[in-house]
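Could you have a look at this structure, given as structure tokens, before my questions?
Every protein chain except one is present and positioned as in the full complex.
And now, subunit A:
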Amino acid sequence: MARYKGPRGAAGWALGLTGALTAACFAAATRGGRMARHPATPPRASEPPPSPEKATLAARRLNRSAGTLAASVLFDSAVEHYRGDFENRAMYTPIVTSALALAVSAHGTFDKSPAAHKIRDGVYLLTGVVGLIGTGFHVWNVVQKPGRFIWQNLFYGAPLGAPMAIGLSGLLGFFSERVRDTPIGQTPRLFGLPAGRVIGAVSGAGMVGTTAEAGLLHFRGSFHDPFMALPVTMPPAAAAALTNASLGAARTDRRLTRWWLRATAIMGVSGTVFHAIGVGRDMDGWRNIQQNLLNGPPIPAPPAFTGLALAGLAALDLMEDDSDV
């Protein structure tokens, strides 16, 4: 058993600093458009024509974010559904679809072609639908338990928010294909709206949902380690900044938002390390991997934040590339 007793010394200071920065980011986001470093929008006449290379680059970045989410879901659902003994055969579904989504995302990330790919498109669409159906299954599991939507069942029943992680992966992948499909000379659009803004808003909403899930489970763990507060403070600040950007002026250099999204992406990845420490704190730690990997904090879960932060960064690219008014 690890003798970790919470942040001390440098770790404690780092946590304090991160907390202070989170508060600052929140404050800045709520102050509206003033987060923009260069709010001036160039007149339309002088604007260069939309570049298909930039659209493809943004699409590839979206593939990367969809892949990150898919990887997180692949390993997380594999561990959790194995823990649930695959009691229902449908529990294999997210493993298959997230593996497919991961594969096509890897393909998309390296594919420089400026046109959507039919198989990728199909897989992403399927993945999105599986996310919705999975949510239905998880709700069904919870309502079967005595007390239905009580804390006990929200904590320990099938996690209601989890299937939407794979849903978001599919949605972002689907968006990626649309952005890639942007006709030459046009700015990327989704459902008739500027793509950057839509993806920014969706990523922000995804971050809020993921925060809710992390918050619920960290509350279940009684926030016994102060670091457990990071995923319920940093991502909402990032979501606020991203939403602020999605609603604000285009062609704006949003340096703070960008850095905050990068920090959130790093937090997501580093969450795996914290969760690994958590596994080490359970009885017999890593020597008892068979039990603690299943019952300790889920190691593959935190990078879901990374996936969403990367999508947010891709959205910022799109917003900064083009004037979309």
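Following the convention adopted for this analysis, contacts are C-beta pairs under 8 Å (C-beta built on N, C-alpha and C of every residue); 3 or more make two chains touch, one makes a residue touch a chain; residues count from 1.
Assume contacts and distances are computed from a predicted model.
S.K.: With one chain of the assembly withheld, which option in "D-ribose transporter ATP-binding protein", "Glucose-methanol-choline oxidoreductase", "3-oxoacid CoA-transferase subunit B" or "Porin" matches that chain's UniProt protein name?
M.R.: "Glucose-methanol-choline oxidoreductase"
S.K.: In the full complex, which of A:W13, A:Y82, A:W140 or A:Y156 touches the chain missing from this view?
M.R.: Of all options in A:W13, A:Y82, A:W140 or A:Y156, contact with the hidden chain holds for A:Y156.
S.K.: Looking at A:K112, A:R220 or A:R255, which residue reaches the missing chain?
M.R.: For the chain that is not drawn, the touching residue is A:R220.
S.K.: In the whole complex, what residues of subunit A lie against the chain that is missing from view?
M.R.: Where subunit A meets the chain not shown: residues 1, 3, 5, 145-147, 151-152, 155-156, 219-222, 224-225, 278, 281-283, 291, 295.
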